[in-house]
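Here you go, one structure.
Here the complex is missing one protein chain, while the rest keep their positions.
What follows is subunit A.
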Amino acid sequence: MTRTTHRLLTVFSSPIGILAVVACLALLFLAVFAPIIWGAAAAATDTDQLSRGPSAEHVFGTDGSGRDILLRTLVATRLSVVMALTATVAGVVGGVLVGLLPLIVGGRIGRWIVAAINIGVAFPSLLLAIAFSVILGQSGTAATLAIAIAMVPSYGRLTHNLAASVWGRDFVSAARVLGVPEWRSVFRHVLPNVRDPLLVNAAITAGNALLAFAGLSFLGLGIQVPEYDWGRMLNEGMTRIFVTPAAALVPGAAIILAGLTFVLLGEVLGQALTPASRGRITRRLRRLRPTSAAPADARPVDDDAVLSVRDLRVSAPGADEQWLPLVKGVSFDVGRGEIVGVVGESGSGKSVTLMAVAGLLDAPLHVEADAAHFDGAPLTLGTGARASSLDHRLGQRLAMIFQDPMSSLNPALTVGSQVAEPGLLHLGMSRAQARTAAIERLEAVRIPDAERRYSQYPHEYSGGMRQRAMIAAGLMGSPALILADEPTTALDVTVQAEILAQLRRVNEEHGTAIVLVSHDIAVITSLCTRVLVMYRGRLVEDVSTADLREGRATHPYTRALLATVPTMTTPRDQPMASIPDDADFSEGSPTAGVEVLRAADDPGLVEAFGDPDRVAEEIS
């Protein structure tokens, strides 16, 4: 059983899936059998009972000719659904062909087809269908064709957008390089890869076709007497709505139910064919509290420290309805004016720890701590306390810098207003004061021409400048602590040095403590006085940088980490060391305490560049 079939089965056995299947089967049953079973009864006119209300004989009453409204509605299912599905099939096939054509034809003609599709999409399909029904006349067949044609542009654009993204991928390019004809690549490689979203959309399109069809018939441009579909019934019922409302309301309800059936089918197909979300598991989990197995840290909170955390635990909802611990009881202190580094591999919990301390973790993550003090006051909240009660203090005294300066500034607002914002929010500044202060801070972080730069947008700044603007925003208050989460990772090396120098300057001038998270141990040792090493959610080492340099680290992971850092004396004729992915430094694991360094995988690189003498020979 493939994964898709498995997912289909799972989704179709969920309540919403079962509902969709039942609704589809009911619709199918009515479309096939209703005219056979009730066709004659629905056509029978009861002249004694014209425009009657509901009775035992006629559940929803009769129309102006004395015909049973419910039976007519049921019988009309076939024409309504068949016409809609015919139009959908024709429109979808046309749309797919038109959407793929630009790829097959290519070049200028291809671009023209795309432009034509785009122009067609601008016009609403009902308008197109009305226009085409002028040419094709007013009949069921004409309306079907008109709706199908009107569907082509939007479905064509969807196909083209999906296909164009697959077209650029390597395996398709490879096929084209190998000389496979365009049309064959399109049908063999592109179409199967865009099939799922096209199917989902076809279900929704069918629903729209049904409504469009009802609309055209309602206007009198679709099915003509003596045939009838739901739209035609609405048209006749509308004129008599004051006499027999059911004549309009019953077919109306049928249209909505049928439309919802297609929407539901699309929704269920969408769930089955696109990667599943973990929503339901999370919901069920929220009622359970995570339990921590970590031993409580007995040390009392250090009141002199700017930040003091005891037994911080963060958990996330995991796959098997279990809470997955991300941070497993971490305790540390940061002294005033101290620069502390946090290192560890990705996923070791260093960023999560920082975000938890800043109170920025959001549901579904769960944060707990025995105690946490910041700047002399507790950070922890009792039950029922509002998180916003901490806002003012944190807003003034805690600054944050994030990893990616490209995405950390709001693209829709000027950089200056974002820098000035803390002044307005927490320092009681007027707009003009905040502006002046912000320009000062921008100058302090060496943004040239700060006055003009104030009113520019982030996209007009370089990466390094954005990160300095983030620091400037942090400096608006008088922060006691800056939490910097990989502030230089996304920047190139020269800019990195600049940002680190800027942080050091802030530390020296204002006595601001800094916690610097990085996976780059070289960055850490150059700036920090103390290093916290995290490994798989635990703090495994708290060591001064001096000790670290002298090789006095105790934890095997720290030692392994240090050994991977190349120095000026690292022998260049040997492969560079790295920590294997499968190494486990947890206590009690077989590799713990063992030297597990492995040579880098690519010896060719070392051969070519490793031996300077040989390189020199080769050059000369």
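Simple rule for what comes next: a residue touches a chain if its C-beta (ideal position, glycine included) is under 8 Å from a C-beta of that chain, and two chains touch if they have at least 3 such contacts; residues count from 1.
The rule is short, and it goes like this: contacts and distances are computed from a predicted model.
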(Q) So one subunit is absent here. Using its UniProt record, which name fits best from "Protocatechuate 3,4-dioxygenase beta subunit", "nitrile hydratase", "ABC transporter ATP-binding protein" or "Peptide/nickel transport system permease protein"? (A) "Peptide/nickel transport system permease protein"
(Q) Touching the hidden chain in the complete assembly: which of A:G17, A:G61, A:G140 or A:G252 does that? (A) A:G252
**Q.** Selected from A:L219, A:L273 or A:L562 as touching the chain missing from the view
**A.** A:L219
Q.
With the missing chain put back, one of A:H392, A:R431, A:R452 or A:R552 would touch it. Which one?
A. A:H392
Q | Touching the absent chain when the full complex is considered, from A:L413, A:A522 or A:A546 | A | A:L413
Q.
Just to verify: which one of A:L28, A:I109 or A:L127 makes contact with the chain not shown?
A. A:L127
Q: Could you please point out the subunit A residues that touch the chain left off the display?
A: 115, 119, 121-127, 130-131, 133-135, 137-138, 207, 211, 214-215, 218-221, 234, 237-238, 241-242, 245, 248-249, 252, 255-256, 259-260, 263, 267, 279, 282-283, 358, 360, 362-364, 388, 390-392, 394-395, 400, 402, 404, 407-413, 418, 421-422, 425-426, 457, 459, 470, 473
